[in-house]
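Okay, here's the structure, questions in a sec.
A protein chain is absent from this complex, but the other protein chains hold their places.
Letters are used for the chains, namely A and B, taken in the order the chains are written, and counting of residues starts over at 1 for each.
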Amino acid sequence: MAKDNMKFNSRDYSLKKSSPVGRVICTILLIFWSLVNLYPLFWMVTLSLKDNLQINVTNKFGLPKGWPSQWHWENYTHSELGLLTRVPVFFKNSIIITVLAIGIALVAAMMASYTLTRFQWKASGAFNKMFLLGITVPVQVSLVPLLVTTSQLGLTGTRISLIIPYAAFSLSMAILISNGFMDNIPKELDEAAYIDGCSRYGVFFRIILPLMKPAVSTIGIYSFLQCWNELIIATTLVTKEEMKTLPIGIRNLVGTNKIDYGMIGAAITVATIPMVIVYVLMSKRIQESFIAGAVKG
Amino acid sequence: MNRKSSDTGSIIVFLLPAVLLFVGILVAPIIISTYYSVFDWRFPFDKVYCGFKNYKTLFTSDWYPLWGSIKNVFVLAALSLLIQLPLSLGLALMLGRGIKGERFFLSVNFLPVLISTVVIGLLWRRMYDAEGGIINPILRSLGIIGEENIQWLEANGDKLLMACIIPMLWQYVGYHMLLMYAGVKSVAPELREAAMIDGATPWQVDRFVVIPSMKQVLKVSVIFSVTGSLKSYDLVSILAGDRTSAAAVPSTVLMNTKSIGLYGMSSACAVVIIILCFVAAVLINALFRERD
Partner (left out) sequence: MKKFLSTMLVVVMVLSLAACGKKNNNDDGSDPNAAYVAPDMTKSVTLNFWSICVPTDSNRGAYDDAIKDMKAKYPNITLNELATQNDEYKQKIKDAFQAGEVADIFFTWSCAFLGDFVQAGKVYCLDNAFKDPDLKDAIDTKMCNNSMYNGKKYGVPLTMNIVTLFANMDILKEVGYNDVPATYDDLMACCDKLVAAGKIPFGCAAGANQEWCVTEYVESIIEKSCGAKTLDDIFQGRASWGNADVASAIDKFQDMIKKGYFDPNGQSMDNEQVKNNFIAGKYAFYINGSWNCADFAKVDGLNVKASEFPVIDASKSKLGQLIGGPSDTLAVFGNGANKEIAAKYALELGRLISKYGYLCGAGLPAWKVDYPATDINPLTQAVAEIVDKSDYLVLFGDTAMNSVDKDIYLKEIANVYGGQVNGQKFIDDLKKAIR
């Protein structure tokens, strides 16, 4: 539905048809704002090609000096960074943890949404409100209780100990979005299925789930934004070198008495560029999913 | 409707995973925090019941500026509503009217949300530098400041709070822009065309047709930006540190007390943050309902 709306073409309203002066002013404003937003990305890359002296004193904002022979490519090849040894492990952990957390949040949210939007029961409104208030809870609250529970369950040092909290903190948003999508599925479909003899479970798995496919990417994107850069929970629960995630790995490049900003820049660039490439390639899809979440939620 | 009998069973089954996750990871810690918050508990000593002493200390002590931090986040929330959201709305309306490169602008403006806060923090630190930074020269060329160099990040200075707020507002403009763009696009084109035919200017169409029908999206944006402000942490921590009082936010007070082992006080901070967010969410909901 949202897709149809996107193609509207009311002639006079469109800036493309309005007075050239207004159009030019708007374009200039937008270009300016885009430059402001693109600059951090550019700066991040230049950071990775300079040494500490340039970054801190002589050349804080510009391109690295001496193109290209004096660019500090060694920031990427430092053994401390471990571009080919440590960084892939961080990536792997971050991907596994984020994907599984999103998966769990997705399944739990859809199941919960099913009861919240399809069943008529007394406490439904109360549950709905409770889940939504979860959006307001800051992660810092749960650290010590999480650590105690993790160790009591014997999960210390496993990826699960990160996956579960990440899923829980993504859950509220996921339920909010999933409710919106599910509301849009006509209830007549369920009724028809019941008449055909389907049970509650049958309806959920055969009718609802297949129709919820568009919700998956929307929930995925919102949850991804929540999990990918998470640092506070990860610091507390990571107990092994092998389970470090990307944000922890990068943070750990900050030495006690020594900070090599060039190398940190290289690490962040390596961590960010794949994400930006994926974003650029899929931007249309991502934006539409994001937008769908806003409208439905 | 002869399915009622089996409903209780299936409600429990379907709700169970979400409730388990939610209660285990979010609700239980809140209850535990509330319980801890009435204990005088300092690592490594045992906890001793102390009533509301922690709250009293937090609201009166010079060293743990919770009261000041609440004032600060209100400033942040207010500026989000007054600057960030209108800016996002303006961008969304502009892009919603269709302009060359719409997609490009949409994508680029969302980028800051994807970039790690660590980079954003580092970059802004460099930009604020009184020497070799770029904020001061820009303001000077605009005639806003004189010859003097402004120390934006002075540890307890009066500009520190503003210096932390600006990047926070900026980083999420794209996020809200995308949300609102969705709202603009979801307005039925016929409504707009009808208004145009009636002789309205595009601006009037925005004001009287588009914005009123975006209410749902605006509500989401307002809730996100207000609760986001109330629990903000990362950028303040990078730019001003957890020990700051000038730019303290409740989360930095929480992390500061926690890191020095004052678990009772830190739990009390958590309770205060949750209450703040809760009240804000309820208030915003009520406000938007009243406008109906």
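Heads up, the rule we're going with is that a contact is a pair of C-beta atoms (placed from the backbone, for glycine too) under 8 Å apart; a residue touches a chain by one contact, two chains touch by 3 or more.
Keep in mind that this is a model prediction, so the values were computed, not measured.
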item: For the chain not depicted, the shown chains it touches; value: A, B
item: Residue, one of A:L30, A:L49, A:L81 or A:A292, that touches the chain absent here; value: A:L81
item: Hidden-chain contact residue, picked from the options B:V113, B:A240 or B:I273; value: B:A240
item: Which residue of A:T27, A:S151 or A:S217 touches the chain not shown here; value: A:S151
item: Residue numbers in chain A that touch the chain omitted from display; value: 52-53, 56-58, 80-82, 86, 143-144, 147-148, 150-151, 156, 235-236, 238-241, 251-261, 263
item: For chain B, residues in touch with the removed chain; value: 42-45, 62-63, 125, 128-131, 133, 149, 151-157, 238-245, 255-256, 258-263
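One rule holds in what follows: only the chains that are shown with their structure count from here on.
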item: Euclidean distance of C-alpha centroids - chain A vs chain B, Å; value: 16
item: Residue ranges of chain A in contact with chain B within the complex; value: 2, 5-6, 8-10, 12-16, 18, 23, 26-27, 29-30, 33-34, 36-38, 40-41, 43-44, 47, 55, 57, 60-61, 104-105, 107-109, 111-112, 114-115, 119, 121, 127, 130-138, 140-146, 149, 164-165, 167-169, 171-172, 175, 194, 199-201, 204, 225, 229, 231-232, 247, 250-251, 261, 264, 268, 271-272, 275-276, 279-280, 283-284, 287, 290-292, 294-295, 297
item: Of chain B, residues touching chain A in the complex; value: 3, 6-8, 10-11, 13-19, 21-22, 24-30, 32-33, 91, 94-95, 97-101, 103-120, 122-123, 126-127, 129, 132-134, 170, 174, 178-183, 185-189, 192-193, 196, 202, 205, 216-217, 220, 223-224, 227, 230-231, 233-234, 251, 254-255, 258, 263, 270, 273-274, 277-278, 280-281
